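And then chain A:
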Amino acid sequence: MLELKSVDAGYGSFHALFGVSLDVKAGEAVGVIGPNGAGKTTLMRVISGLIRPTKGSIAMQGTDVLKTPAHKIVELGIAHVPENRRLFPRLTVEDNLKMGAFMPAARAKFAQRLEFVFDLFPRMKERRNQMAGTMSGGEQQMCAIGRALMSDPKLLLLDEPSAGLAPVVVQQVFELVKRIRSGGLTVLIVEQNVQQVLQVVDRAYLLEAGSIRASGSAEAMLKDDSIRQAYLGV
Partner candidate 1 sequence: MLEIFDIYLLEAVINGILLGGVLALLALGLNLIFGVIDVTWICYAELVMIGMYGMYYMVQYFGMSYYAAAPIAILLVAALGALLHFLVIAPLLDAAPINQLLATGGVLFVLQSFATVAFGIDFRNLGIRLPILAMGDMHFSYSRLLAFGAALVGMIAVYIFMTRTFTGTAIRAISQDRQIMALMGVDTKKIYIYTSALGGALAGLAACLLVLQYDVHPFVGLSFGPITFLICVLGGLGNFVGGFVAAFLFAEIISLGGLFSDLEWGYVLAFAFFILMMFIRPAGLLARRS
Partner candidate 2 sequence: MNQRHILIAVIGAALVALPFVYRDPYHLHILVLILIWSFAYTSWSVMGRFGLVSLGHGGFMGVGAYVTVLLWNHLGISPWLGIPIALVCAGALALVVAYPCFRFRITGHYFALVTLALSGIVLQVITATRDYTGGSLGYTPERTKGSHILALQFDDKVVWYLIALGVWAAGLLIWHWVDRSMSRYAMEAISEDEDAAAAAGVNVTFEKLRITVISALMTALAGALYGQYQMFISPDTVSGIAVSLQMVFAAVVGGIYVALGPTVGAIITILLAEILRIGFGTKAVGWDNLVYGVLLILFIIFLPKGILGSLLARLKSPTKH
């Protein structure tokens, strides 16, 4: 579905990604793990067009992402839940969800998508008229995921969904990810919380210092000694 080939990217003179290649197949859940500053967020931003790579290619179902204007990429079926959620704090929950359905194709199905998201997160239905910035971190994360789902995407990019959340809430968020992917959605998830993420994904890549250092099935990664030592603390 999504294919990155030797992508280089950075901010100004600072290089963040070096020759990253990865692919995500339809229906899969894929994780990217690695330490802080490894370039995980940059990778997500490159896919959704917030940053343009200096080298390499990105294709979504055969369409060249790099030739698509940033605001059209969501129309290819890529929805990005950014790091730190980035809700519009002074808009209501419903208005935030509305923004997720901004593109013409999604507007037509707005009522139907809203119902879908409210089914998935009944909490959001209760809070639909509340300012998004006044909710708890976990609720905000639900709202952010809901906003991304409003566009009826084929591929969901999740950037550190567990960051800054209480352990109980982290558990809930990963439960959610499981439910979302059981609905047939393809998921690419970036996480520092390696233990948890490897429970929900099929495959994972290890990103260190801007390069892919290892990849394999979630089970294989969990058993890998070097990963266990570096990230699981065993």
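The rule is short, and it goes like this: contacts are C-beta pairs under 8 Å (C-beta built on N, C-alpha and C of every residue); 3 or more make two chains touch, one makes a residue touch a chain; residues count from 1.
Selection rule: all candidates are chains of the complex that A comes from, given by their letters.
Given the structure is predicted, the values throughout are model-derived calculations rather than measurements.
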Candidate touching chain A in this complex, from 1 or 2: 1
Interfacial residue positions of chain A with respect to candidate 1 in the complex: 48-50, 69-75, 79-80, 82, 86, 88-91, 95, 98-103, 106-107, 147, 151
